[in-house]
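Every protein chain of the complex appears in place save one, which is left out.
Now for chain A:
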Amino acid sequence: MVRNGKTGVRGAGVVLACALALAGCGGAKVGDTGSAQSGSTGDCGTFTIAINPWVGYEANAAVLAEVAEKELGCKVTKKDLKEEVAWQGFGTGEVDAVVENWGHDDLKKKYIEEQKTAVSAGSTGVEGQIGWYVPPWLAEKYPDITDWNNLNKYADLFKTSESGDKGQLLDGDPSFVTNDEALVKNLNLNFKVVYGGSETALIQAFKQAEEKKTPLIGYFYSPQWLLSQVKLVKVKLPPYAAGCDAVAEAIACDYPDYDLDKIVSKKFADANGPAFQLVKNFTWTNEDQNLVAKYIAEDKMSADAAAKKWVGDNADKVKAWLPGGAK
C-alpha cells in the first residue's frame, strides 16, 4: 500500500514536470506588459483615506480616490476603519481624511479642540437626516402613524419578544448619535428602545418589515442605499430648535439636520497639497451620492468601478474640485 502510494507520487510528479516544462515555454512574462507602474506621482504624493463602514461614505471616498489618482496622480491608500479608530489615526499620521462625518461632536471636541490633530475641511454638500422611520406599507395603512402624538395608540402593534408589553423602537449601530432613550421617556411614549447593535440588523429589519408587511418602527437615516429600494417614511417628532438638545437627558425634540462634513488631519491640511485642496473643494448632492451608492449596493459594482462611471459622466462637476493649477 505504502509503496504503491509513493511510486504513484513519483509517477504523477514526472508527468506534472513534463506538463509544466511544456506549458512554461510560452506565455507572457511578469512585468513585461509595462502596466507595472502607472504614470508619475506628481507632487501629490500619498493620500490616505479612511473608509468608514457604510455605503454612502464609500461612495464619497471612491469618487475622491478616483479623481485623486487619475487627475492628480496621487498614490491613494484606503483603510477600512470605524470612525473612532479613523479619527485616532489623524494623530498617528495614519489617516489623512475622513470624508463623511455625521456630527460626532464628541470626536470633534477630542481631536480638533483638545488634541489639535484634526481640522474640518468643510461640507460635503450632503445633508443627513436622522429620525424615526416606518416602512411604507404601514404609513399607507395607518396614515396618522407618522405623527408622534399617535404613536401610543399603535404601541401594541410594535410589541415583540424583546420589548415585553411595550412597543419596540429598534435602534441600530451604536456609532450614530441616538437620543431615543430620552425621547421615549420625555415624550411619555409606551415604547422600549431595543438595541439591534449593527446597521445590518436595522437594514434587514426594515427590508423584512416591508416584504412581509410586518409592523416596525425604528431609528434610521438618510442618505442610505436602502431608501432607494424601500421608501421608508419619517415619523414627525416635535420639531428641532437650536439648543433643544443641549441636555442629553431632557431631549424631547427631533434630531437636527446634519451638514455632513469632511475632517482631515492637521498635518495634511497644513501641507496644503493638491490632495488636500481636492478634499476641501469636494462637494456634491444627496442625489449624486445616492446614485453612486446605488451602483455599489444594488448593481453590485465595485466601489472603484462605480466611482469611475460617475466621474466619467460628471466631468464638469469634477473639474470644479480640482486645485487651481492642475490640468
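Rule of thumb we're sticking to: a residue touches a chain if its C-beta (ideal position, glycine included) is under 8 Å from a C-beta of that chain, and two chains touch if they have at least 3 such contacts; residues count from 1.
Heads up, the rule we're going with is that contacts and distances are computed from a predicted model.
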| item | value |
| --- | --- |
| Hidden subunit of the complex - UniProt protein name among "Sigma-70 family RNA polymerase sigma factor", "D-inositol 3-phosphate glycosyltransferase", "Solute:Na+ symporter, SSS family" or "ABC transporter permease subunit" | "ABC transporter permease subunit" |
| Residue among A:C44, A:A61 or A:V95 that touches the chain left out of view | A:V95 |
| Options A:D43, A:D80 or A:D270, residue touching the unrepresented chain | A:D80 |
| Given A:N149, A:T200 or A:N272, the one touching the chain that is not displayed | A:T200 |
| Chain not shown, touching residues in chain A | 2-3, 5-10, 13, 16-17, 20-21, 23-24, 27-33, 35-37, 53-55, 58, 79-85, 88-89, 91-92, 94-95, 106-107, 110, 114-115, 160-162, 170, 173-175, 181, 193-205, 207-208, 211-212, 225, 248, 296-298, 300 |
